[in-house]
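Here's the structure, in structure tokens; my notes come after.
All protein chains but one are shown at their positions in the complex.
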Amino acid sequence: MVDQPLFVIPLWADLIAVGLGGIQGALFASGFRGQRRLDLLGVAIIGIVMGMGGGLIRDLLLNTTPVTLQSNWYLLTATLAALLGMLLAGLFQRLNAVIVGLDAVVIGLFGAFGTSKALTLGLPLIPAVFVGVCAAVGGGILRDMLMGLPTAIMHVGSLYAVAAGAGCLVLAGAHAFGLNLVVAAIIGVAVTTVIRLLAVIFDISLPEQRALYRRKVAVETSAVPVIRR
Amino acid sequence: MVDQPLFVIPLWADLIAVGLGGIQGALFASGFRGQRRLDLLGVAIIGIVMGMGGGLIRDLLLNTTPVTLQSNWYLLTATLAALLGMLLAGLFQRLNAVIVGLDAVVIGLFGAFGTSKALTLGLPLIPAVFVGVCAAVGGGILRDMLMGLPTAIMHVGSLYAVAAGAGCLVLAGAHAFGLNLVVAAIIGVAVTTVIRLLAVIFDISLPEQRALYRRKVAVETSAVPVIRR
Partner (left out) sequence: MVDQPLFVIPLWADLIAVGLGGIQGALFASGFRGQRRLDLLGVAIIGIVMGMGGGLIRDLLLNTTPVTLQSNWYLLTATLAALLGMLLAGLFQRLNAVIVGLDAVVIGLFGAFGTSKALTLGLPLIPAVFVGVCAAVGGGILRDMLMGLPTAIMHVGSLYAVAAGAGCLVLAGAHAFGLNLVVAAIIGVAVTTVIRLLAVIFDISLPEQRALYRRKVAVETSAVPVIRR
């Protein structure tokens, strides 16, 4: 239960990422239309999962005390952001771009925070990038598991993990060449965000997405892998 | 790997919660009727998950060594309780009230233990309540994931999380106002149990439950959220 004195992501930066994650989670949850809207509590839970899941997974992998539980602000921010996002969803429901844009920034931030913290704790380059990618995509995986959606590792694989991985790799590489960690982190966030947005704009992810669904249907009907565990 | 000397839930109290959780898990697993009964090992696994899952999740979130793995008694108790529950299930299969009642006490105990331990380790009020809620509902979420049931966050949301959250909040609030932690914990368990039982008795949860199933069916057939991750 000892705090890590070596590395402190400024609280305000961390809370911005948590808040954006909470808003993004709420907008996602509000994407279920008609009678299928979640209730207030459901939206708050998805907001908390999206806002705090990445940080929790990062700290579990690093075996450090979860920062997000050391202060009241994280849960308050994630919850309030989720409720705000739910209200905004009524107004902006058709502004897909808002969700996609927020999402791109959020995975960039979580990836950069994860990789930075891992590097500061002395992890080698490759595991540091891995921790960053897990922090970036972990919240979404957790959300899908809790909501009973197909856990989207293939989407993640073709889109999120690549964008997050590229940003984290640039961050860790720049840091290895002596660049200041804060500057490297800003570059990393930008790389992830731009790749993710370009992927969406130019529809790079769609072929994999279709392939996934064909695959899943076939698995559920007949195709059993050679060995089942 | 240092034990926390500050806070020790008495072993017997912890084992009672673990045992009740194991029995409850076995009764749940036995709810699959006819040819769909699980085998002995399956029932034992569900019992272990329900009896020890909450404590494991609590200790992971608190970054402390899992207490449930520091003694042979936890696994023995959970397994034996699960086997006992399986035998009792043959007698009490129609006594739904037994399962519901046990369940209400178990989430109360896990919630109170989680919040108490978090407070003793110095967590602020809101994260302490969060840890308690995760400890209370985490075993059930883990069970649903392992059994391939719809992960019931909406049920959790509308029923379990509210009851657990109220009990943990009362506990933490009473402690903040200077009440002895043990007394506060007992009150917290009572609050959670009563709310949960009232919710079941007066059928408060049913509307959400139906809504969930409509929602899930619709999601699986056509409705794709605005953005898929």
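Labels for the chains are A and B, by order of writing; each one numbers its residues from 1.
In the analysis below, contacts are C-beta pairs under 8 Å (C-beta built on N, C-alpha and C of every residue); 3 or more make two chains touch, one makes a residue touch a chain.
No experiment lies behind these values; they were computed from the predicted model shown.
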Per the touch definition above, residue among A:Ala82, A:Leu123, A:Met147 or A:Val191 touching the missing chain: A:Leu123
Out of B:Gly111, B:Gly140, B:Gly167 or B:Gly188, the sole contact with the unshown chain comes from B:Gly140
Residues of subunit B touching the missing chain are 1, 27-28, 31-36, 38-39, 41-42, 45, 56, 59-60, 63-66, 68-72, 74-76, 93, 96, 99-100, 103, 140, 143-149, 152, 155-156, 160, 209
In the complete complex, the non-displayed chain touches which residues of subunit A? 4, 60-64, 118, 121-127, 130-131, 141, 145, 150-151, 153-154, 156-158, 161-162, 208, 211, 214-216, 218-219, 223, 225-229
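Keep this in mind: only the chains that are shown with their structure count from here on.
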Round to the nearest whole Å and give the separation of the Cα centres of subunit A and subunit B. 27
